[in-house]
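What you see is the complex with one protein chain gone and the rest in place.
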Amino acid sequence: MSEDEEITPHPQPLAQTQSQPIAIAPQLPIPSTPLQVQPVQPVQQIQPVATDDVQMATAETPVTGQARMDTAWGSSEGDEDISEMASIGQTDSGEIFKQNYEPWKGELNPRWMRNWAILRHHILGIFKKGHRPWGIPTRIFLVLVFFASLSDAALTLLSSLIGDSEFHSMWGVNRDNLYGHVLGFFPRNVMYYPIVAALLVGGVISEDRLHGTSALYFSRPINRFDYIGMKYASVAFIQAIIIILTLFLYYLTEIMVFGRGWAWIVDTFPIFLGALMGGILLIITYTSIGLALSSVSKGKFFPGIGLLAIILGTKTLAIIVKNLFDREILYLLSPYDCLAHVGQTLVRTQPTYDQYSWTWSLASLIVMNAIALYVLSSRVSSMEVTRE
Amino acid sequence: MMSPPKKDNVFRALDRKLGAVTEFTMRQYRTKLSTWVILGVGFIAISIVVLFYVDSMQQEIEAIDNDGDSADWDGDGYPTGQERIYGTDPENPESHPGTFTPPIAPDAPEKWINEDDFDWDLAASGDTTAGYDDDGDCRLADSTQSQKDNNRNNIECDIILDYDEMRGEWSEPNSDRLVDEDPDEEKYAKEAIHRAFLLAIGKMGFVFLLGIFLPLFLATGLIREEMDNSTIHFMLAKPIARRDIFLGRIVGYLGIVWPYIIAMGAIVGIISGFAGPGESLFRFADLGMWMAIIFATMLATLVYGMLFCALGTLWKRGIILALPFAAWELGMAILSFNAPTSSILRFSVIGWSLNIIDAASLVVWPNMALFISMGMWGGGYGGGGYGGGGRWDNSLEGAGALSAFASDTGLGISPIATIVVSTLVLLFQAAILWLVGSAIFKGKEIE
Amino acid sequence: MERERIIQTQDLSKFYGPHMALENLNLDIKKGATGLLGPNGAGKSTFLKTILGLIQATSGEGTVLGHDIRTEGAAIRSRIGYMPEYDALNPDMDAINQVRYSGELLGMNPIVALQRAHASLQYVGLGEQRYREIKSFSTGMKQATKLACAIIHDPELIIADEPSNGLDSTAREFMIDTLINTVKQGDRSVLMASHLMDDVERVCDDIVLLHKGKLAAQGRIEDLKAIDREIEIHVWGGASKLEAAMIQRGMRVRREGRVMRIAHESEELTSEILLCASQVGAQIRRMHEYEASLEDLFLVIMENLGYDVKSSEDLFKHPIHARKVDAPGHMGGGAS
Partner (left out) sequence: MMPDLQQVGEGETQQWAPNITAPVVLLENVSKSYGKIHALSEITLALSGGVTGILGSNGAGKSTLFNLLMGKLKPSSGSIKLFGTDPWKNPAPYARVGFVPEHEKMHDWMTAHGFVSLFARLNGLTREEAKSEADRVLNFVGLTDVAHKQLGRYSKGMRQRVKIAHALVNDPELIVLDEPLQGCDPLARTTIMNVIRELGKMGRTVLVSSHILHEIERITEQIVILHNGRLLALGNLHTIREKMDNIPHTISIGCENPKELAKDIINNDAVYGISFPSGDRLQIQTHNLNAVHRELPALIVANGHKVSSIDNPDDDLESILKYLTGGLAR
């Protein structure tokens, strides 16, 4: 209940009245106009007229207000003798307030404008105030990860400055580095991308249920699939900035800085495309699992922690079984490993999962996404207008 | 109208307030779906690993003839090992034991695979000799005494083992040629994998996964959730000190988590007891290990429960504070595998609980270090290495995994003492966290 | 003057499995302010969701502002403004941007939405506080912001769910005046669901009373209040003596503590009362013709349906049917 002292009292009447301090001094003005006291309602002449469209309260069962009689006016019997009591305090003020209702004759844009509004609201929220408040920690972390994932582009630049080919082979654009940029496990896929996805997805739907803003969306002509679609697109777009854009910059830096000719570009482009596809798959999978978790829970943190638990939890489980019993089948359960396996085939680097073919990983990825999207759509379609 | 208060004994006092809060908490958590989801996920994760364990226990591990004496070079039907015993020339097809009077029947080749197995006295300590040349290719061979005593301890056909006090582990065995050079891979591997599984599931599965994640998801909300949906008002307007509420909630939470852990431990223990290797139907020896695992996990859930509950009470988003703790404990767990004696472990909760398990493993399997080095050596084929040159790296399967998960207690005192000390330290930590938690709760002003 | 209809339903009903939320409702809500009344869980929110086209009615037809509720849900929702009961605002956003975003969600392009947001916030009296974050708002200011979100696109019908609930007297006063002004000056219709009968009475001129999904009463408030005449007096000092004196003079008196009601047979009743008071020396601080309020009307209608108010004695003697008052339907009570 800690409202600040200086909240100007509501409603703020147009005429700025100066509220006197509560003084005890008795003023005895005989107010020229009678005190702003409601006039006593004039006694209407009440005719017991019974009109036709009254179904229930007909004339012979009159409204006697017996019930109100039973609830006595105050508990004391009224027979007390009048004795002395104490009290303090007095002031008075008047207020004039003029409200005029302005009609609006414009007409509303069709559906695409509404969807564009939702998308714009979420994406601009990252960059400037006034839109979806993503929260300071989220925005700081996003900026950090953006620069961290630019590291390989920067190092390529560096290798061109110092001209050392061994350094370049370590950081420059090649099959493994392109793959590493998107799907490398440490540090990107253990710290950067999953946590970015967790933070983005943390409140995007569950907060609507928490704050009740779902009533704002669904009491307006917005259908549920537009709602999900736009939220999905906005979260995916923000992740794409961090993963795909930096991949593109990395590739561009290599071309610009080393002055690569068309020949080089032609034969490295399919690898770049492969890495791009891998990145898109990663974003889609993380977003669908995350949004499904967000639509299920109400809290701000559980979807995020749930997503991290799923990605890292299944990965650790798979590693334990691999080390102990040398079986890789459990990797099918972990989203990261499926993505990595499919990514390796896309970029045609040396696969690290040799006990089963990459088609199994692709199948398991598709199944995961299907389940997540089903949960998401069924939960959102059952969302109430008011907070359930 | 209040009846005069009856003489109060301990049970009546407990029965009243603390018992009420505990009972309430247990019923509340039993009816919450999220509790079952969390317990369910824990159960599934552990049972997946158990399935793989049982599957690998049924697998046949094909025996390898390390010294190659089951092959019949000269094609005279007699394996080389047999020809050597009887002094006939393995390369010459004509000379074979069949030519003796009375002629000796040729052995089946399988007889000469895994014929020279380990039979070391695992209770050995300090530098001793061990090993017996079962197939006699060193003992019966007519070669000079010096050839039979490569390790110069003038005992023929034996292996010298010495325990390096400084580094606290067994140095590589120095064996005479052809002694214990063809061990039974399956027997060793099954035992090693079994022990590695027990340690892995005990340390990582139970103490770390269950020990940290159950409290993280269940205990953080013990007080905070009541504050958030302001049902705490009912409890605070009663003549019960906040310290008792805090304790009552924790005991209620343990009432849910501890039976679950005991049940899980029992199930996996029984499965591993039957599925485990060894002649006897059920490996009774491992039960001691399982009791230690359950006990360590119970202590871990107690201490973490107190910690996360206090963090939850401290701040609305207590889970944010809890995550760095969980990360720190993960680091400590990994550290305790590689460098068990490092002193940082003493500052973590997981360090002490894993100590209990390591100490128990030393009690249940007396000479773990020797067992591991034996597997690592894997019948390293007697120093000189048959067929010239260095030693093939044929450490037996499972030895690597076991050495990864087994680790010394790092306290430098006897295992039993380690268990006692660790338990006391953990209980002490729990008590401290309880005092801190109730002080925070007492000072907390509730809107 | 026959006001044109805004909401019309023909035996609209809605079943959630066995539980019957709405039971063939024949409503005819006219332009202007209408109160939607009913005890807790009488089906009010189900009715609102059905006419908003958010849930499909099990049977029956209905039109809102000429649009069919089954097919043209989106069209309805773009021509009405909904003010939810619970708080539906993002606490970290500031008021002006929240209202602008709610306009954009309707399809207004951003610049127009911003202008309208300023106008609506000015109208609901939040002129100065519109740049502050919603979490620093009092309950009254939050309700005003929700109203601004509802009227940003100047809808023909505003559906307000408990607009004045939880507000203190001045904020409540202001919300009621704003609603009245919107109906009178803005010539818009308001459908107001509320528990506070005095607010409904001041804003609306006719009411719809739902009870267990059925239509208990519908019509203008004045017509529903048929009254026989009584005088109500508040007595100070010597109330029992005054009562005795009045009974002696043959007046029918009902007394409850210091309040008495005397049946109004003869015209000079007031002077007779004053005569008795002067004889007995009691002070009559208040004396006026008794005028039923909407709350009495609500209680009477409930009485007719068999769920009258229970005094505490009833609660002791026969709790089961005493509690019929407000137990939900599946527990034998009145509410659904």
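A few remarks follow.
Chains: A, B and C, in written order; residue numbering restarts at 1 for each.
Note that in this section contacts are C-beta pairs under 8 Å (C-beta built on N, C-alpha and C of every residue); 3 or more make two chains touch, one makes a residue touch a chain.
Computed from a prediction, not measured in an experiment: that's the story for all the values here.
Within the complete assembly, C:M197 is the residue of C:A148, C:M197 or C:A216 that touches the hidden chain.
Taking the whole complex into account, chain B touches the unshown chain at residues 1-2, 5, 8, 12, 15-17, 19-21, 23-24, 27-28, 31-32, 229-231, 233-242, 244, 436, 439-440, 442-447.
Looking at chain C, the residues touching the absent chain are 38-41, 138-140, 162, 165-171, 195-198, 236, 268, 270-271, 274-275, 277-278, 281-289, 295, 298-299, 302, 307, 309-312, 314-316, 319-320, 322-323, 325-328, 330-331, 333-335.
We take it that only the chains that are shown with their structure count from here on.
In terms of the stated touch criterion, chain A and chain C have no partners in common.
Chain A and chain B have CA centres that are 44 Å apart. Under the contact definition stated at the top, not a single residue of chain C touches 2 or more other chains. Contact with two or more other chains is made by no residue of chain A. For chain B in complex with chain A, the touching residues are 45, 48-49, 52-53, 55-56, 193, 196-197, 200, 204-205, 213, 317, 319-320, 323, 401, 404, 447. For chain A in complex with chain C, the residues that touch the partner chain are 3-4, 7-12, 40-41, 43-44, 46, 48-51, 53-59, 61-82, 97, 99-104, 106, 108-111, 113-114, 117-118, 121, 130-133, 135, 207, 211-223, 385-387.
Residue ranges on chain C touching chain A, taken from their complex, read 45, 49, 52, 54, 73-75, 77-78, 82, 84-94, 97, 101-102, 104-110, 112, 116, 119, 123, 125-129, 136, 138, 140-141, 144, 149, 153-154, 161, 170-171, 174, 177-178, 181-182, 185-186, 188, 216-219, 223-230, 234-240, 254, 256-259, 261, 288-293, 295-297, 299-301, 303-305, 308-309, 311.
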